[in-house]
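Before I ask anything, here is the structure I am working with.
Note that one protein chain is taken out, while the other chains of the complex remain in position.
And then subunit A:
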Amino acid sequence: MIEVSHLTKRYGTRTAVDDVSFRIEPGRVTGFLGPNGAGKSTTLRMILGLDRPTSGRATVDGRAYADLAAPIRSVGAMLDGRTVHPGRTAAAHLRSIADTHELPRTRVQEVLELTGLREVARRRVGTFSLGMTQRLGIAAALLGDPRTILLDEPVNGLDPEGVLWIRALTRRMAAEERAVLISSHLMSEVAQTVDQVLVLGAGRVLADAPLHELLTAEAAPLVRLRADDLARLVGPLIAAGGSVSETEPRAADVVGLTAEQVARIAADRGVVLSELTAVERSLEDAYFALTADAVQYRSTAAGDEPRPAQRTKEPRR
């Protein structure tokens, strides 16, 4: 189990991580989400003793990472697949890690086999594709058969088979009562894998809740409607607090009102609805709702869609 308590990291006047506290429990997969610059990687690096916190504490199984007797037996981490010297072979890289804990060489072969790298074990890592490098990072994380797994963007660069494999692997590890933390930007992937969601924004915890709870609580309701006399409805819907966007002639999406509220407004105005659908919100919707105010680097491309700008003031737990 990982326990982070009031962790803070400042670089000069900039605060990268601001009084962050959370627990990563065994037996479940936790998704670690947040926009670029939210402090996710810095938090992971502080947990793993790579960065020194300005204040606060992070422990793994009750101990600071540096105090663990056998770190890779406790935590398997892949922070960035490309933390390998490009001139070293995959097998040599894994052997150098295994040797520190005097693990048998057969274990290196096992993880190479497991990650599908057996055939390229003697190739230099510098010749690897992104997906192969990711697999090597995962192999290194699994080498010590750890009780806790931290994977930063594990499916980045993986082929569909690899994505499925990671999903199955992490679910199985959680079923084995291991603690699993996955950082990712792929919302659909996270939604299919995690039990718990931890959202960081501008260095602070914006949400720490079970996935289903987050979906129901954070995303504003979305209702899709169709009506011949749509124009008569728009004003009353906006007046009731809804946000209306016309998707096609005589059809619109209404954000912020429930299907029941929309139906009542339509009935009051005598407008006949030919369609009224409550759209199930996604993790992506909840994520954008949470991080709207915490995005540090925002694209200004024309294709960007505006997102609801509501923000949770207190972390959801």
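For this structure, a couple of remarks:
Operating definition for what follows: a contact is a pair of C-beta atoms (placed from the backbone, for glycine too) under 8 Å apart; a residue touches a chain by one contact, two chains touch by 3 or more; residues count from 1.
Quick note on the criterion: contacts and distances are computed from a predicted model.
The chain absent from the displayed complex carries the UniProt protein name "ABC transporter permease", chosen from "Lipoprotein", "ABC transporter permease", "Xanthine dehydrogenase" or "TldD/PmbA family protein". For the options A:Ala92, A:Ala220, A:Ile238 or A:Val271, the residue in contact with the chain missing from this view is A:Ala92. Across the entire complex, the residue among A:Leu130, A:Ala168, A:Ala231 or A:Ala267 in touch with the chain not shown is A:Ala168. Residue A:Leu50 is the one among A:Leu50, A:Ala220, A:Leu276 or A:Ala292 that touches the chain not shown.
Checked against the full complex, the one of A:Ala38, A:Val111 or A:Ile265 touching the unshown chain is A:Val111.
Listed for subunit A, the residues touching the missing chain in the whole complex are 45, 48-52, 65-66, 68-73, 75, 77, 79-80, 82-89, 92-93, 95-97, 99-104, 106-107, 110-111, 113-116, 135, 140, 142-145, 161-162, 164-165, 168-169, 172-173, 176.
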